[in-house]
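Note that one protein chain of the assembly has been removed; the remaining protein chains are unaltered in position.
By written order: A, B and C. Residues from 1 in each chain.
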Amino acid sequence: MSETISLDQLNAADAAGFLAALGGIYEHSPWVAEAAFAHRPFASLKDLHETMRAALLSADDAAKRAVLNAHPDLAGKAARTGTLTADSTREQSSAGLDRLNEREFDAFHRLNGAYRDRFGFPFIVCVRRHTKDSIFAQFEQRLKNDIATEFETALDEVGRIAALRLDRHVDASDRLPVHGRLSTHVLDTYHGRPAQGVAVELHELSSSGEGRVVATATTNADGRTDAPLIAGRPVPIGRYALRFALGDYFAALGVAMTEPRFLDVVPIEFAVADAEGGYHVPLVATPWSYSTYRGS
Amino acid sequence: MSETISLDQLNAADAAGFLAALGGIYEHSPWVAEAAFAHRPFASLKDLHETMRAALLSADDAAKRAVLNAHPDLAGKAARTGTLTADSTREQSSAGLDRLNEREFDAFHRLNGAYRDRFGFPFIVCVRRHTKDSIFAQFEQRLKNDIATEFETALDEVGRIAALRLDRHVDASDRLPVHGRLSTHVLDTYHGRPAQGVAVELHELSSSGEGRVVATATTNADGRTDAPLIAGRPVPIGRYALRFALGDYFAALGVAMTEPRFLDVVPIEFAVADAEGGYHVPLVATPWSYSTYRGS
Amino acid sequence: MSETISLDQLNAADAAGFLAALGGIYEHSPWVAEAAFAHRPFASLKDLHETMRAALLSADDAAKRAVLNAHPDLAGKAARTGTLTADSTREQSSAGLDRLNEREFDAFHRLNGAYRDRFGFPFIVCVRRHTKDSIFAQFEQRLKNDIATEFETALDEVGRIAALRLDRHVDASDRLPVHGRLSTHVLDTYHGRPAQGVAVELHELSSSGEGRVVATATTNADGRTDAPLIAGRPVPIGRYALRFALGDYFAALGVAMTEPRFLDVVPIEFAVADAEGGYHVPLVATPWSYSTYRGS
Partner (left out) sequence: MSETISLDQLNAADAAGFLAALGGIYEHSPWVAEAAFAHRPFASLKDLHETMRAALLSADDAAKRAVLNAHPDLAGKAARTGTLTADSTREQSSAGLDRLNEREFDAFHRLNGAYRDRFGFPFIVCVRRHTKDSIFAQFEQRLKNDIATEFETALDEVGRIAALRLDRHVDASDRLPVHGRLSTHVLDTYHGRPAQGVAVELHELSSSGEGRVVATATTNADGRTDAPLIAGRPVPIGRYALRFALGDYFAALGVAMTEPRFLDVVPIEFAVADAEGGYHVPLVATPWSYSTYRGS
């Protein structure tokens, strides 16, 4: 299921073609696509998504539970033995679940077990909306749910996974509301103009203290980066640092500064709580001052 | 020389008492104090300092060179074998030279050797005005000096060391201008008042990536810390981070925030270039924005 | 009653001397001072104030009403014919009630009449805590009170007037909490230091559109004015504008700016709601940007 297909093609497809395209939207559960097939044509991607989702939600509890049980453990045996679906592999990799250290791996193992023991199905979360830290936070929090609540929660996550898979595999004139956006902007209030040429790094932070660079860019003549730092996908819930090479920028313009520079690399640490939200985090700066805010 | 003595006592002392008090102001060079003794009484600490300094500077080059050579290597053999003077021990410890890792120790060893080879006397720097990083920067930079310039530079550093020792050991109504100041202040522009109860940490950063906490405090009803983070001594030249527990502050006041909080611990990274300067680095903040600047 | 007297002198005074000093603290009601005389000595100015206030509040309603009726109308006949007490004259002048235009005079006349008709005593407000605008606002608002509430409110205002008269006429080691404070501070974040030499004007604004300059100052080496713009008295409740000659400041330092300058005179308009509060309103600025906030 690595190809994309257009909504028009889906509407024109026969049952076999439809299933080939959408059978994997719900993990190991092609019957959901089969049930949706009868409702063709779909006016929009939204219509298709809601139809498939309705098919799942109108099934009986046993069928729903089977869908939940069709999901692999996060960072579990299937991942290690390479027997995940292509979509699951890509998804788990997006949150770094294929790069766990020993301690994290053990924590996942322990939490997966505790969760299964409590609820009788695997822990399911739409990992593309999360960082490792927020997956752990979800685990801890959802383990406290009662079984009925958690059953609903797990089905919601299945729906989110399906929406992102449809977003990836189906071309349509409408889009599902599954994308967030993280962007920045540097204003130079020493010269009174956008700051061009500022190197920016976006780090994803983790509670274990390690960060990893998830985007780098240099500001253009408008003080912005040519493309948002994150766009076209959810912004994983978690903590981030932007690091701006402000000192190098002013030095390149010949602005006199002390040695060492009062401000050199400026860090801004913030968190994303809404994976589909817009996060604009600008830097308004001189060699001696700066401000930032959640902008728009 | 761990006691303090008043300027009045010094002015009333006999030669032996004077020498006992001030013989160590210039490292292993009691003759500087002896030369100053004749100029009693001293109107001020400044007068005493300038008199001793003039005694050194009016000596011939051989005598000056002997003073330079009386100084121990930084992080050198004397330090390792515990044969430093008490003042030198305290001074080298202030910059962390007693806590070097292997790599740093080797670097000091190499630079000490290169410096001695080039100039014929040990590398002298007033370490209480420096961090490890800025000592390395001084080393690199001063190795490029010509011999005459560096001879003067080394004598200047000897004078700075002497001034700080006088500041420590002599009580007088005037003070030498050897103290810097680093302070902060938190304004809560969500409620329009000083932020009381914000936990603040001051970290000294190092180019090797490690930082160490050099001060902690909690803001009082005026949004300030009860005492400056650094005062009564030079502010070591180097890079620092202030870390403010802003999220906890707003949470304690019941302000609604997302989970995770957009802003939680706010870091401000800056450098001190003037060890005797005043650095006021305030935080003006809401749960969604902040600004900082070099204030006064 | 233009002289000041010390608390010690009051404690040592005989009845005639005591009355001569304090007979006018409550308008045309020397009996309040007489009643307090028996309670000498007073440990503090606060003690004296509370004792006099208790004497008034423990009197019967007729006596209290007589005190209210002893007060002149604001901007009324007594003011025009010059028969106010010296204290009342000074107080009414502080809020500009001696400089009303025709329209304002008529408004006062009308409101005084409406108030007396409704409550049976003159409108009393501690005018030193107010601007013309806030006196009008008080008028409108208090006319809506029921009679019992307004009787209490009027007595509270009488107490405030008395406290300010005691603050003016009696020297003591303690002070009554009747002073507010309005101050400013200019930070130059282009150069990273306090802005010295910025001309500042404080205007009291009025809803009629006219303003009047109530203080002028120039910032010193610390970016502050040598004295607060308002101190040692209440800050009259009302709207204000600070106007900073920022463009001239940067021009004097040779900073290149466009012609005309993007920022020249920077206005900050704000209101004081708490006459005894501390209002610090700083300007943090470059030639291209500024910020302000209620500081401390």
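Quick note on the criterion: contacts are C-beta pairs under 8 Å (C-beta built on N, C-alpha and C of every residue); 3 or more make two chains touch, one makes a residue touch a chain.
What you are looking at is a predicted structure, and each value in this text was computed from that prediction instead of being measured.
Note that of C:W31, C:F105 or C:F270, the residue touching the chain absent from this view is C:F270. Remark: the omitted chain is touched by one listed residue; of A:G17, A:P30, A:P122 or A:G192 this is A:G192. Take chain B: the residues that touch the chain left off the picture are 189-192, 262, 284, 286-289, 291.
Although one chain is hidden here, its contacts on chain C can still be listed: residues 134, 137, 237-239, 258-267, 269-274, 284, 288-294. Residues of chain A that touch the chain left out of view are 187, 189, 192-194, 222-223, 284, 291, 293-296.
Note that only the chains that are shown with their structure count from here on.
Measuring from the averaged C-alpha position of chain A to that of chain B gives a distance of 47 Å. Chain C has its Cα centroid 58 Å from the Cα centroid of chain A. Within chain A, residues 262, 284, 288-289, 291 each touch two or more of the remaining chains.
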